[in-house]
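A short write-up of the structure that comes next.
Only one protein chain is missing; all other protein chains are in place.
Letters A and B mark the chains as written, and numbering starts fresh at 1 in each.
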Amino acid sequence: MSYQPIKFYQTGTFTVGNRLLAPEERSVQASAKRFNSINSGHRACQGCGEALGARYAIDAAMEATHGQLVCANATGCLEVFSTPYPETSWQVPWIHSLFGNTAAVATGIAAALKVKQKKAPHGQEIRVVAQGGDGGTTDIGFGCLSGMFERNDDVLYICYDNGGYMNTGIQRSSATPPAARTATTPAVGVEPGNVFGQGKFVPAIAMAHEIPYVATATVADLRDLEAKVRRAMEIRGARYLHILVPCPLGWGTASHDTIRMARLAKETGLFPVFSAEHGEQKSALAIRRQLPVEEYLKPQKRYAHLFAPTPRVEVLAQLQALADRNIKRYGLLDGGKQ
Amino acid sequence: MLKQIEGSRAVAEAVALCRPEVICAYPISPQTHIVEGLGEMVKSGELQGCEFINVESEFAAMSVAIGSSAAGARSYTATASQGLLFMAEAVFNAAGLGLPIVMTVANRAIGAPINIWNDHSDSLSMRDCGWLQLFAETNQEALDLHIQAFRLAEELSLPVMVCMDGFILTHAVERVDMPTQAQVDTYLPPYEPRQVLDPNEPVSIGAMVGPEAFMEVRYLAHAKQLQALERIPQLAAEFGQQFGRDSGGLIRTYRCDDAETVVIAMGSVLGTIKDTVDALRQPENGGLKIGVLGIVSFRPFPHEAIAAALKRCKRFVVLEKSLAVGSGGIVATDVRMAVTGMGLQGHTVIAGLGGRAITVKSLAALFEKACAGQLELTTFLDLDWKAVNKQLEREKAVRRSGPIAENLLRDAGVVAARNY
Partner (left out) sequence: MFQVRIHGRGGQGVVTAAEMLSVAAFDEGRHAQAFPSFGSERTGAPVVAFCRIDDREIRLREPIMAPDALIIQDPTLLHQVDCFAGLKPDGYILINTTKTFEQLGLADFIARHRAERLCTVPATELALKHVGRPVPNVPLLGGFAAVSGILKLESVLKAIEERFAGKVAAGNIAAAREAYEIVRAEMEESAHA
């Protein structure tokens, strides 16, 4: 592709084409030489945000490590749809052990590789990525995750957050947003949907461990996601990347709306996209055009009870307050430059 | 070299001689001294080429070992009791993935009521997890079994538990013969994994297997254990040749040749049983024809070897530090299966639960009764029937009769300062 400098009028859009960028700024995904770490032919649903997120993230990590990567995977959709025996989509060495131990398995792999590296210092260095969904990360795998953070093991942990246990039929996790309907938080009763709890935003908890790198991303901002993976792989020690990956099945959205939903989550401020190093926020991906939360909630069937039969104005206001708090806390209107 | 050291230290030194590459540690009594010893050796540089990881739970300990073993590192951890239960899911997983991890289990009771003392409830609760389980009689055997365990695990690509009685062995200071590094290196070659996470030859490990193949996968796990039945005696014999002492194997018999009654047990209690048997064989004590069968390999269970060893006896007494609540003995069930059709009289004795001392005095009375053909089918050795019946009466009388453990303790009085 020849290089055409970006013109002023093009920068305001979300769709700056790859050919418009300088080669070094082009995405890994746009390269014909990308690794296809998770190959086509897997059994994810149409429009699966997690499949997309995993491909973006692992391809970027492979690029950053020149293909010298090992992956540990939690039980969940990603594991099930990618490795139905005897098939596998993975073009990387990959291990699935259990639902709740992925961070610890990755620690073990990293430890083994460290010993091997010391014994044969001229061999190519191999890095480790652990990955799981929000259930495997924020709930059942949280103990192992926190342990890995606290020891500062040389692992990049990637959480693909779709806000629930989608693999088992859309049950609530600690990452399910307030008011959302799931199979275990049905839209019935006086307070339909998920509770307004205190929240469990694992990126913030990761920051509290003061690990070298914490970032959030969405599948709507490919280059931001890839840049964060690249940055993460430049750093040693425990790193955490939390990627919002819409789930058409669980959210009740159209398969073709996955990217749009991820973008709306970011543009409303409900999902803050930022990075932090050693417990301090370093950047925020600015909201380009702030939107009210309704724009994000309305297309999703899991929030349908907020709009009909009677609009739940007070719940919508609560959700807007959460978005506003995020915008203020992470400086989302000015790119983290509070 | 002969040394007078604590059992835990002996095991730590033996494990270090096996050149482990990743060790995961989480504290739980009575296993703690082992990993403390290893941690010190790694930190001081005495044990090179090894990562020592302080994890946040036993579940993580086994999970880290799964990761490191799958990445081709010789991996070790140790646990006991509640710790083994807490890691249970990963214990099964390690076996299913065929990872040759070696783990010491410092056998300890399981709560509630919480109890830190020795019995075999913990490892026997993991009876069907797919690991090999070897039980040590002495500290010498405990250290020897670890060396054999790494060899066995890596040859068969299966994890091995080396079980040693908590406190009774782990905290006992006694004489052991510590092998040299050269001896261990000759016996135990470097680990060459069957499958490994390698970017140059990427494999997917841990795929989902449906009904179309799961039975076959499970049968193969069983077949591997059956292979171990052949390999364990061979490796023990090779060990004997090279190190000059008998350790390991499937079973060991003592004075069984002319025995009419054979006592079967696992672990350190075998020593006390042997002393008792020697005494009972004295003419002045009746000259009883009694022998001992020690089970070293509980998994795989040596059905044939046990049947062969019991061929000439009339009856057997399985004395075990475990209880299948609602059924009876755990080891006894397997032994009875091994002797099916042999027409032997079998007895189960539940003894030593939660660290209850097993004394020569009680054993002698028990064995005399057995030899006289007067032992019941199932016996609870030294059970305080008075306390038990009192509580049963209490429960019969009052529905809200209070917590059982606390009631029994109140009846027993202050025991903390007693000698045993």
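Note that in this section a residue touches a chain if its C-beta (ideal position, glycine included) is under 8 Å from a C-beta of that chain, and two chains touch if they have at least 3 such contacts.
As the structure is a computational prediction, the values presented were derived from the model and not from experiment.
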| item | value |
| --- | --- |
| Touched by the hidden chain, restricted to displayed chains | B |
| Candidates B:A357, B:L377 or B:I404 - the one touching the absent chain | B:A357 |
| Sole residue of B:S63, B:T272, B:S322 or B:T379 that reaches the chain not shown, by the stated touch rule | B:T272 |
| Identified contact with the non-displayed chain, of B:Y26, B:W117 or B:F150 | B:W117 |
| Contact set of subunit B toward the excluded chain (per top definition) | 2, 4, 6, 29-30, 116-118, 138, 167-168, 171-175, 268-272, 274-275, 355, 357-360, 416-420 |
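One rule holds in what follows: only the chains that are shown with their structure count from here on.
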| item | value |
| --- | --- |
| Between subunit A and subunit B, centroid-to-centroid distance (C-alpha), Å | 45 |
| Residues of subunit A touching subunit B in the complex | 67-70, 72-73, 79-80, 83-86, 88, 90-98, 100-101, 104-116, 118-119, 124, 126, 143-144, 146-147, 150-151, 153 |
| In the complex, subunit B residues that touch subunit A | 21-22, 24, 49-51, 53-57, 59-60, 62-73, 75, 89-90, 93, 97, 197-199, 201-210, 213 |
